[in-house]
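Just one protein chain is left out here, and the rest sit where they should.
The letters A, B and C name the chains in turn, as written, and every chain counts its residues from 1.
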Amino acid sequence: MANLTLVQAINLALVQEMEADESVVLLGEDVGLNGGVFRVTEGLAQRFGDHRVQNTPLDESGILGAAVGLAIAGMKPVPEIQFEGFLGPAYDQIVNHAARFRNRTRGAITIPMTLRVPVGGGIHAPELHSDSPEAIYTHSPGLKIVMPCTPYDAKGLLISAIRDPDPVIFFEPKRVYRAYREEVPEDEYTIPIGQAKVVSEGDDLTVVTWGASVFQCLEALDGLPEDVSVELIDLRTIDPIDTDTIAASVEKTGRCVVVHEAPMTAGLGAEISARVQERCFLHLQAPVQRVTGFDTIMPYYKLELEYMPDANRIGKGIRECLAY
Amino acid sequence: MANLTLVQAINLALVQEMEADESVVLLGEDVGLNGGVFRVTEGLAQRFGDHRVQNTPLDESGILGAAVGLAIAGMKPVPEIQFEGFLGPAYDQIVNHAARFRNRTRGAITIPMTLRVPVGGGIHAPELHSDSPEAIYTHSPGLKIVMPCTPYDAKGLLISAIRDPDPVIFFEPKRVYRAYREEVPEDEYTIPIGQAKVVSEGDDLTVVTWGASVFQCLEALDGLPEDVSVELIDLRTIDPIDTDTIAASVEKTGRCVVVHEAPMTAGLGAEISARVQERCFLHLQAPVQRVTGFDTIMPYYKLELEYMPDANRIGKGIRECLAY
Amino acid sequence: MPKNTVYETDIEFLSILDEDAQFDESLGIEDGEPILSDEQVVYLYEQMWIGRQLDEIAFKLQRSGRMGTYPQNKGQEANAAGSGFAMKKGTDWVVPCYRENIAMNLHGLPYHYILLHWMGDERGNQIPEGVLCTPISVPIGTHMLHAAGIAWSFKLRGEKDRCAITYFGDGATSEGDFHGAMNFASTLSVPVVFYCQNNQWAISVPREQQMASPTVAQKAIAYEMPRIMVDGNDIFAVYKATRDARKYCVENQTPYFIEGVTYRLGDHTTADDARRYRSEEELQQWMAKDPLIRTRKYLESRDAWNDERQLELETHARKVVDEIVNEANSIAEPTTSEIFDSMFAEIDDDLRIQRDTMRTSSIGQNPEQAGLKAQTQNA
Partner (left out) sequence: MPKNTVYETDIEFLSILDEDAQFDESLGIEDGEPILSDEQVVYLYEQMWIGRQLDEIAFKLQRSGRMGTYPQNKGQEANAAGSGFAMKKGTDWVVPCYRENIAMNLHGLPYHYILLHWMGDERGNQIPEGVLCTPISVPIGTHMLHAAGIAWSFKLRGEKDRCAITYFGDGATSEGDFHGAMNFASTLSVPVVFYCQNNQWAISVPREQQMASPTVAQKAIAYEMPRIMVDGNDIFAVYKATRDARKYCVENQTPYFIEGVTYRLGDHTTADDARRYRSEEELQQWMAKDPLIRTRKYLESRDAWNDERQLELETHARKVVDEIVNEANSIAEPTTSEIFDSMFAEIDDDLRIQRDTMRTSSIGQNPEQAGLKAQTQNA
C-alpha cells in the first residue's frame, strides 16, 4: 500500500500491465522520454524501451488509426490523446473504426485497445483543454467508457480496461490528477467495468455523478442540513451505465439529481433521467434534476468555475428537488 | 406551385438563394457537373458556374475547414458531405471550429454556413451510409440542427438556414428524397428554425419524431384503433428543441413516445424524455417511451429494417404506453 | 529567388508490357527468364478474367435487385492481380479498399465473401481464420493507417519477413488519414507497401481537381518514402514493382509507395452514371489499354494461349462465378440476433434485453411494467 495520486495510480497500473503482457504498448504525443504532459507515463520509456512507449507524430487520427492496426494484428495498444479537446481529429477512427470492427466482422477482427484521455475543466488550461465529451462516445455503439475519480478505482479499472477484449475509453479527470491521494495496494487488482459505486448511502435523494464532479458533490453534501440524507453514486463506468444501482437507489429515495460538467442538452444527464423515469416512474416524487454545464462552449478559464457545477449549484439543485 | 420531391425542393431553394445572394457558394465532393450523388445540386454548376459550385478534393475535414475560412472572410458557404457517415473526418472542424468561432471571439468572427448532409437508413446503402448522428451535433454547443422531412418544409427551412448568421446543419433524410412529393410554392418563403410542427392533433398520447421516421409514425397511427387519438409532432428543428410545443402537447395527453432511428442510449429520445418529465411531471400518466434504433452499430442492409423503428414497433410502443 | 539547392529528387516510371503488348526485355527478363513464367502469366490472366466475370455478374445481380450498390474493378485488374501475387500469402497482410477483389482472393478469401459484403451482410467481412485480409473498406482513406499499425506490430514482435500492403484510389490520397498513414509508416519505419490505384477519377472528380501534382507518386517525397510509378495495366510492371518493393520494405524495414496508373472502365459503382461527367473519347482511349487484352496477346505471342483455351476459360469462369453466386445465395438469412451478438465479446444486460425483446421502449422490454403480457414480445 502506498498513498498515491491519480497520476501515480495510473502509472502503477500501466507498469504492472506492461510487465505482465508484452503485447501492451503505449503510444501518443510526448508519452516517451517526457512522460506525457501530465507525467502519467513518467519513467515508462526508460523502463520498457522506446519501442513500447512510442512518441508519435502530432496526429490524433494517426494515433488511433495506428492503434487500430496494432490491435487488428494482435497487440494491445494503449494510445493517449493529450487532452480531450484533441479527440476531435481522432473521432472518425474511434467511432467509425475501433468501435465497429468486432460487429462488422462478426467477431473475426477485434480491437482490444484502451484509449487514455485526460478530461474536464478546472485547471485553468487553455482553449479546448477542459471539455467533457463523454456523452458523444456513449452515444456511439461499440465502446466502453470509464471515468474513475479516485486513485484506487483508477488502478483497478485501468487494469480491467487493458485486459478487456474490446475498445475502452479511459477518461482521467485532470482536475483530480494531483489533488487527491489515497491508499492504493501495490498488488494488482481489478474493478469490473460497468459497476457504479455508492459513495455514501442515504434515503432522501439520489445524486448520480462521475469524474471530478464527485468531489464537488461531496462538498455539496457537506453543506446540507444534518437531517438530509443523500445517496451519492459515482458511476465510474459511463458506458454501459449501471442502471440497476441507480434504479435501486431512486426506488428507495424517490428523488434524483444528476450532476455533470458537460453541456446539458443531449448529455448523459438526459440519458440517466430517461432511464430513471422508465425504471422508477411510480416511485418518483419529483422530476429528475440536471445540474450540469450550460449549453455553451466551455468558457476560457476566467469563467470556467461559473460554468462547471460547483457545490453551491449542486446544493441548490438538491434542496429544490427535495422541496418539490 | 409544383409537385416536387425533397430533392427538387432543396434544389429549388439552392437556386433561389444563389440567385439572391452572390456570397452563397456550394462546395463538396461531386457537387459540380455530376450534381451530387443524389442529384440535389443538379444543374447548378451549369447555371452558376464551377466556381460557385465547387467540386472539392475527397477530404471532409478540408471541405469544412475551407468553408469555415470562406465564412470568416464574409462568404456564405453551403458545404455538402456526401453521407452522414463521412461527417466523421469533419467532426473536429464542425464542433471545435465552426461551432465555436462566434463565442470564442465574442462576436468578432462569425460562421454563416449551412452544412447539407443526407442522413438515415432504409435505402439499402453500403456501410456507413445509413447512420443518424444528430444527437452528437446537438450535444455540441454552437450549432443549429434542422431535419425536415417534407419538400415544403425543406425549402422553407433551407432558405432560413442559408440566411441564418450562424452555422446550421441541414440533415436531409435520404429515404424520403424521392419517395414523397407535395406542392411547393415557386416563390421563396421561409420557415423559422426552432419550430416544431403538429402533424396531427390528438388527445391520448403524443408522439415526437423527425426525419424519415415521421412517415413510419404516420403508418403506425394508421394502424391504431379508431378511438385512439394521437398527437404527432415533427420536430423539424432538432436544435434548439421546441420544448414548448412538446410540453403543451404532453400536458394535454399525459403520455409521450419518442421515435428516432439513432441508437437509444444518449440519443435525443433521452433529451426529450428528460425535458418532458421536467416540464410535465405532474401531467405524466406513464413514463416517456423511447422507440429507437438499438445500441448497436447500424447493421448492413439485410437487417437495417429490423434495426429502424417501423410502424409495427412504433404501434406497439404507443399501445403499451397507453395501457400503462 | 536566388538560393542554394539542398535537396534533389525524382520519380521514375516502370513499364514492361505496353498497351500494344510489346514486351521490354531489358526490364522483363531476369536471369534469362521472364520475371513471370508463362504458367504464372496464364494463372494471373485467368484470375483477372474470373475477376472481371464476377464483376459482370455482380452488376447484373444489382440491376435485378439481388445486390446493393457494387463497385466494379473492371479495367484495373492487373493492379490487384500483379501486386497481390507478389505479396506472401499467409505471411503478409492485405488491407484493401474495394477494387482489389483479385488480391483478396489470391490471399485466400473466397469470393462469395465479397458478394455477401455488397449484399448487405456482415458475414461477408467475417474473414476466415488464417486469411490475412481486412474486409472491404467503404469509408475512403481510413484503412491505410490500419496497415501502418499492422506493419508496426511486425516490428514490435521482431517478425522480420512480414510486410503489409494497402490499396487505395487517387481520391483517397486527399484524406488526412492518407497523410497520417504515410507519416506514421515512414517515421516508425515499418514495412508497408502503399499501392495507389490511380484510376484518374474519384466518382466524378477528375485527378486535376483532386490534386495539383502531375503524379501521385510525388506525394511520397513528403515522407522521404521510396516510390515508383508503374503502368497499372501492365501485369509485369505491377508484379515487378511490388515484388521489389516488398523486398525493399522487408530488408530496410521501411514503407514503399507504388502508383499504378490505370483507369476505371466502368461506372464508379452501380449507382453511378459516368456519362454525366466523362467523355466517351477518354473511355475509348483507355479501353485500348485494357490489361486483359494485352496479357492475352503476350501469351499468344509465346504460344501459351489460343482461342480454344480462351473458350475453355470462359466456360470455366462462368461456372466458377455461378458457384460463387450460389454460395453467396445459399447462406441462410441473418437473424436479428446477429445485430447484437458481436457488439462486444460479452454483451451487457441492456443489449441482451434489446436483443431478446427487439424493443427499446421500457414497457416493451418489461411488459409487466404496465401489466402487459407476452404479446408485446418480438412478433
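Here is the rule we use: a residue touches a chain if its C-beta (ideal position, glycine included) is under 8 Å from a C-beta of that chain, and two chains touch if they have at least 3 such contacts.
Since we're looking at a predicted model, the values are computed, not measured.
Although one chain is not displayed, its contacts with subunit C can still be listed: residues 1-15, 26-27, 174-180, 183, 186-187, 189, 208-215, 217-219, 221-225, 228-229, 240-241, 244. Touching the omitted chain from subunit A are residues 29-30, 32-35, 37, 55-62, 85-86, 88-89, 124-129, 257, 264-265, 286-287, 289-297, 299-304, 306-307, 312-313, 316-317, 320-321, 323-324.
Along subunit B, the points of touch with the absent chain fall at residues 25, 51-52, 54, 56-57, 59, 61-62, 64-75, 77, 89, 92-93, 96-97, 102-110, 141-142, 144, 164-166, 194, 240-241, 243-244, 278-279.
Keep this in mind: only the chains that are shown with their structure count from here on.
Among the other chains, the CA centroid farthest from that of subunit B is the one of C. Averaging Cα coordinates per chain places subunit A and subunit C 39 Å apart.
Separation between the centroids of subunit A and subunit B, computed from CA atoms only, is 30 Å. Shown for subunit B are the residues that touch two or more other chains, namely 61, 85, 88-89, 127-128, 265, 286-287, 289-290, 295-297, 300. Within subunit C, the positions touching two or more other chains are listed as 122, 139, 142, 176-177, 338, 343, 350-351, 362.
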